[in-house]
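Have a look at this one before I ask anything.
Now for chain A:
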Amino acid sequence: MSSLDQLFVEVTRSLVSRLPPWLAPWASMLATIGAIAAAAPVIMMYLTWLERKLIARMQNRLGPNRVGLYGLLQPIADGVKMFIKEDIVPRGADRLLHLLAPIVAVAPVILLFAVLPFGRNMVGADLHVGLLYFLALGSITSYAIFMGGWASRSKFSMLGAMRTVAQIISYEVPGVLSVVAVIMVTGTLSLVGIVEAQADHWFLFTPWGFVAGAIFFMSGIAEVNRTPFDMPEAESELVGGFHTEYSGMKFALWYMAEFLEAFAICAFTTTLFLGGWQGPPIPFWILAALLALLVGTAKSLALPARGLGVLALVALGGLYARQPIPSWIWFFAKTYVLVFVLVWLRGTFPRLRIDQLMGFAWKFLLPMALVTILAAGLWSLMPFPYGTVLAVLILAASYAVLVRWNRPASLSPRTYVLAD
Partner candidate 1 sequence: MSPEIDTRPQVETQTLEVNLGPQHPSTHGVFRMVATLDGETVIRLKPVMGYMHRNHEKIAEGLTYIGCFPYTDRLDYFCAMTNNLALAVAIERLAGIQVSERGEYIRVIMAELTRLVNHTAVTGFLLNDMGAFGTPLLYAFREREKILDLFEAASGSRMMCNYVRPGGVREDLPAGWVERAWEIVRAYPKFLDEFETLLTKNDIILQRTQQVGKLPQPLAVSAGITGPMLRASGVNYDIRKVDGYSVYPRVQFKVPLGTVGDVYDRYLIRILEMRESLKILEQALQALPTTSPSISPKGAAMGKAPRTFRPPKGHAYGRIEAPKGELGFFLVSDGSPQPYRYRIRPPSFINLTVLEDMCLGQKVADVIVILGSIDIVLCEVDR
Partner candidate 2 sequence: MLPAAEALKTELEQLLPGVSVTLEGTALAIAAKDLLAVSRCLKDTDRFAMDYLSNVTAVDYPTEQRIQMVYHLYSMSQRHGPLTLLVNVDRAQPELESVTPLWRSAEFQEREVYDLFGVRFQGHPDLRRILMWDGFEGHPMRRDYVVEDQDNAPEPVR
């Protein structure tokens, strides 16, 4: 148990080494697949719990706190509810497609996690074309959603499905172009390579990286159909959009697909722009002390449990005091910060209308992505002061031009007469 950072790697290696040599590769493959397949549903369940708690707190509410401590068993209760609920298929629906659609929606999303570097040499499959793999799998969900919308044979689903296809296609273009800048600078498509390239400076803190990251994150949100781009499942007008006619386990699969893809978008933004598992070498005991303080002051936790928690954390802090905070903790911390931003957007904004959505993608994000590639080129080739300044200038100028060009004339400020 030398280093906390390589904890999981050493555990799997020691387990695999006990097996006969011809079985070892299969076993390690199985271990990785097992880890990802088990982690995905758990991440999804506790993402729904986290979102409900965060949005509740943004609205002066408490959020689920009845099922288990702090509502921690709520996702399990939801899961059981989804199992028990009757699975209604509308009479006119195309039964096979109706069943297939949620499966086609969930499968690619779980596959996405194969190429994701969770920590230092903790990656499922270090593909040389990891990024291409991610972009390819990302666009399969539009097929699934259209299948779901078409198979439900209901007007609302139909409208929702049509909107989804238009939205996902028009947001993939700026998403992919913003990633081109990263590939150009790092020179590799392999995600592990990209993370290592960000060892000393994260791409987000470069001028082109900030804009490319914002564009990638926004087009990611649109691909996942979340506010402010959640036209396809607009509750207020389409009742439920493409998954109006789904219930029971199939609806749970839709829900899982949506949340897992949201998590994947945050994870990939972290990997591409926030330096994946790279993190400043802060000693581990600071983190342990912080967690101990948090557990110690949790009022609704029973006293003995609180004492036990603090003791365990202090012991852990003492054991690994000198070592830096492990890479996988950095990765999950950054990802969950981005998840907080995702939920924060959902708690604040109404949704855009479908034509404004399209306009925003084609007329604003796409040109900005092209300019970002130009700025990235300048930044990487020219020596330090000139490259950055020129990139910033070009980006700011293009931003101003695009905003002025895109500004619909109607947004003129209004004067209101206060008559008597």
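Selection rule: all candidates are chains of the complex that A comes from, given by their letters.
Going forward, a residue touches a chain if its C-beta (ideal position, glycine included) is under 8 Å from a C-beta of that chain, and two chains touch if they have at least 3 such contacts; residues count from 1.
Predicted model, so just to flag it, every value in this text is computed and none were measured.
By the touch criterion defined above, chain A in this complex contacts candidate 1 out of 1 or 2. Partner candidate 1 is touched in their complex by these residues of chain A: 55, 58-61, 155-156, 158-159, 227-228, 230-231, 234-239, 346-356, 408, 410-411, 414-420.
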